[in-house]
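One chain of protein is taken out of this complex; the other chains stay put.
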Amino acid sequence: MEFTAKQIAEILNGTVEGNPDVKVNNLSKIEEGKQATLSFLANPKYTNYIYTTKASIVIVNNDFVPEKEISTTLIRVEDAYQAFAKLLDAYNQIKLNKTGISEKAHIPESAVLGKDVYVGEFAVIGDNVSIGNNSKIYPHAIIGDNTTIGDNTTVFAGAKIYSDTVIGNNCTIHSGAVIGSDGFGFAPQSDSNYMKIAQIGNVILEDNVDIGANTTVDRATLGSTIIRKGAKLDNLIQVGHNVEIGENTVIAAQTGISGSTKLGRNMMIGGQVGIIGHLKIGDEVKIAAQSGVSKSFKNGTVIQGSPAFDILKYNKSYAIFRNLSNLWDRLNKLEKKVNG
Amino acid sequence: MEFTAKQIAEILNGTVEGNPDVKVNNLSKIEEGKQATLSFLANPKYTNYIYTTKASIVIVNNDFVPEKEISTTLIRVEDAYQAFAKLLDAYNQIKLNKTGISEKAHIPESAVLGKDVYVGEFAVIGDNVSIGNNSKIYPHAIIGDNTTIGDNTTVFAGAKIYSDTVIGNNCTIHSGAVIGSDGFGFAPQSDSNYMKIAQIGNVILEDNVDIGANTTVDRATLGSTIIRKGAKLDNLIQVGHNVEIGENTVIAAQTGISGSTKLGRNMMIGGQVGIIGHLKIGDEVKIAAQSGVSKSFKNGTVIQGSPAFDILKYNKSYAIFRNLSNLWDRLNKLEKKVNG
Partner (left out) sequence: MEFTAKQIAEILNGTVEGNPDVKVNNLSKIEEGKQATLSFLANPKYTNYIYTTKASIVIVNNDFVPEKEISTTLIRVEDAYQAFAKLLDAYNQIKLNKTGISEKAHIPESAVLGKDVYVGEFAVIGDNVSIGNNSKIYPHAIIGDNTTIGDNTTVFAGAKIYSDTVIGNNCTIHSGAVIGSDGFGFAPQSDSNYMKIAQIGNVILEDNVDIGANTTVDRATLGSTIIRKGAKLDNLIQVGHNVEIGENTVIAAQTGISGSTKLGRNMMIGGQVGIIGHLKIGDEVKIAAQSGVSKSFKNGTVIQGSPAFDILKYNKSYAIFRNLSNLWDRLNKLEKKVNG
């Protein structure tokens, strides 16, 4: 795909300054711009790069006033960042626009597929599965029996959905993610063996949920593990059985949430956080990376530490922790002085 | 599947109180009970729900005495929890009762399969593999060359077993788990490159071992990485080369165990714990979540912290850590007073 500056300006409703016929075939960052790529300038911190960038076209805000000569072609728009994001998204949609049902996929007669569904090579669709319009099932993805998937949802290569899962619209599930594996439930026996407790619940992902690569979401023992609409989970996260994650809550990589804990809405959870089971965490709570959460917290709290407590208090304590040997020495001196 | 209260009472050797013909087709928690589901009441904390639950049948202990009117049908049994667990397990076994060998699986002639083995679509069985009776190999699972698997073992979709692995009876390996990948062994060279050390050992899983989704167990450099019978591993755990995990030891999600460490029996290890290599941890040791274990510990120790030490001492220290700024202030005051 190649586009001229003129064509792009028309799409973005902008004006060309420079060569309207220069062509680009890719996007780039302004500080790494190469020929035949298009970049953008929005953050003033990067203004200097516009005088040296090799990008053939740079999108700028209407009010941008150059202080030196510029050799690249400019496209002026109302909001350069938004315009670029729009192009980025359009580019991605073209790139990922897979369609058709591979003859090498395994699709039983009981499956109901919507319009324009893509099913890649060696994907396995279980019995009684329903998949909505425009959804994409990449190669090697596995959709377990009785699972329903909404519209515009993408399941990337090799993601594994166990039976009875319910997935909404506009979800993205990345490669290697496992949805619906058994919860970790074992009843200790008198002989110190453990008896497995059957896990017969399921997992529900509401609309607009993102699940990162190799993240695991366990099915409920009974009932459902629920990830509510708009929640975004990064890679390698563990979600235990019967957990509920609130709307628009964002969780960074390698965090783990133990069984039956309920997380509020609009939370922000850093990477490698651990949260024990059976807690109730309020809305808009923020948890710093690597924290260990061992009790419930109210709406809006910001916490850190293992176990975690108020982040300001944590930082004060940690500042002193770094100087504990100084404190130790001062106490020693004082003792000597007082005790003679 | 639908069952009447009468049928279930017969299976459980219980007595019906209410409508013996009411039908159920699923199980539920008493606080979330829906029509046509069966629930149970064992924990007195939940007694209140029995007067309002919508579950059509509730299993209760023989000695349960209602304090108000109950609209749901009861089945009285000796031990309500045990009876329900029995039904849960029966339900699960019916649901997971996959059988037959898919024509789309890859099974070489050298493979020896027992009675009633299930092999799903696109599963790959390597050369000289032996699989025992009633074992289930789900779609996309990969069983490497020369691997042996016992009876009643389940390998879920897309689990990957490298060559030469030995797996016992009644094991469960969840989706995405990797068994037998190379240990992380590299010899530093004079030019600061690293030379890979070939990893030619294998992995042994004894009977009744559970391996969680996306957990990784590295093969031994020489000899075997061994997980002994009854050990239960949650999701996203890392087990290094030549590690040994003792009988009935239970490990929560995202814990990592470095190469050549030996863990005792009946240990309980929390989530996100890290254990360095070449240690020997005793039987029944308990390790709190997120701890970092940097030295060996004796039988029965309970530890926390990074590095980990006695859990009571840890908690005392941490309580003071939370108030370090108070301690700091007091020391300042005292110094002023003493030094004038």
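Letters A and B name the chains as they come in the text, with residue numbers starting at 1 for each one.
By our rule, a contact is a pair of C-beta atoms (placed from the backbone, for glycine too) under 8 Å apart; a residue touches a chain by one contact, two chains touch by 3 or more.
This structure is a prediction, so every number in the text was calculated from the model and none was measured.
The residue from A:Ile11, A:Val112, A:Met195 or A:Leu324 that touches the chain not shown here is A:Leu324. The residue from B:Gln7, B:Asn48 or B:Ser181 that touches the chain not shown here is B:Ser181.
Touch with the chain that is not drawn comes from one residue among A:Ala36, A:Ile70 or A:Ala253, which is A:Ala253. Chain B meets the missing chain through residues 106, 122, 124, 140, 142, 144, 158, 160, 162-163, 176, 178, 181-182, 184, 186-187, 192-194, 196-200, 214, 216, 218, 222-223, 236, 238, 240, 254, 256, 258, 272, 274, 276, 290, 292, 306-307, 309, 313, 316-317, 320-321, 327, 330-331, 334, 337-338. Touching the omitted chain from chain A are residues 27-29, 32, 85, 88-89, 91-93, 95, 104, 120-122, 139-140, 156-158, 172, 174-176, 208, 210, 212-214, 230, 232, 234-236, 248, 250, 252-254, 265-266, 271-272, 289-290, 306, 318, 321-325, 327-328, 331, 334-335, 338-339.
In the analysis below, only the chains that are shown with their structure count from here on.
Our note on geometry: chain A versus chain B, Cα centroid distance of 26 Å, whole angstroms.
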